[in-house]
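One protein chain omitted, others in place.
Right after this comes chain A.
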């Protein structure tokens, strides 16, 4: 239960006057930096200022601001140009140039690495830094919650793909439409893997209505699948095939290389995963008639 006496509305009525602070003399950042106590200076003394420079630390506190005219009088005497300051600014600009940032750009003035472009691209976000398909496939590779190992495996898969010769496509097993020429595959292994997974992803799955077919049998009804689930089914088929394949070598790269070989086999149309896909499609087609069942319609699946 909130307290009956709330202090917030009272605070809202208080007026803060920012005007006197605004009218304080503007002091360059470099001068402020110079006027700071050094951290290894334990006696609290302020380093000596060059002549004619205003010491920012000796400025009056907020509460005891003097009337405007006195402040203006303090600033009005022309400060001689300080070469050290301009050097510091130039050095700062040079550093920005070294970081690859254009210092003249007003958007980045005053920022070490410039302002981020908005909306933030996904790879700049720590949780979405990898390609979404690669991320999903990595988690499917994972065993015993060892994500780091799965990520290393995925890196080795991608590296294997880019050292393999370009795949020879099988016209009987067409890949997703609009894919690039096979000679482009190895230099973009992320795309290689994506095309393989998308090509074998089943279009529909089966929803089983328990006991609806009579005699305790389930009635199977085809349902369209979301892209993410289609990819999951496809990659799990690949992993099932890999599990049954003998290992040729040993060492930590072996599993990754077997998966990668299967990916190449998929793209070249040699893999048995294509048959699984065909069977899944056949089963979905065969159970189309069940969509007309009144109880299925009443369920509102499709």
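General observations
Going forward, contacts are C-beta pairs under 8 Å (C-beta built on N, C-alpha and C of every residue); 3 or more make two chains touch, one makes a residue touch a chain; residues count from 1.
Just so it is clear, contacts and distances are computed from a predicted model.
Not every chain of the complex appears here, and the one that does not is recorded in UniProt as "Small ribosomal subunit protein mS29", selected from "tRNA (Guanine(10)-N2)-methyltransferase-like", "Probable prefoldin subunit 6", "Elongator complex protein 6" or "Small ribosomal subunit protein mS29". Residue-wise, the contact with the chain that is not shown comes from A:249, picked out of A:119, A:177 or A:249.
Looking at A:142, A:190 or A:206, the residue that reaches the missing chain in the full complex is A:190.
Looking at chain A, the residues touching the absent chain are 98-101, 113, 123, 129-131, 134, 138, 151, 154-156, 158-159, 162-166, 186-190, 245-251, 253-254.
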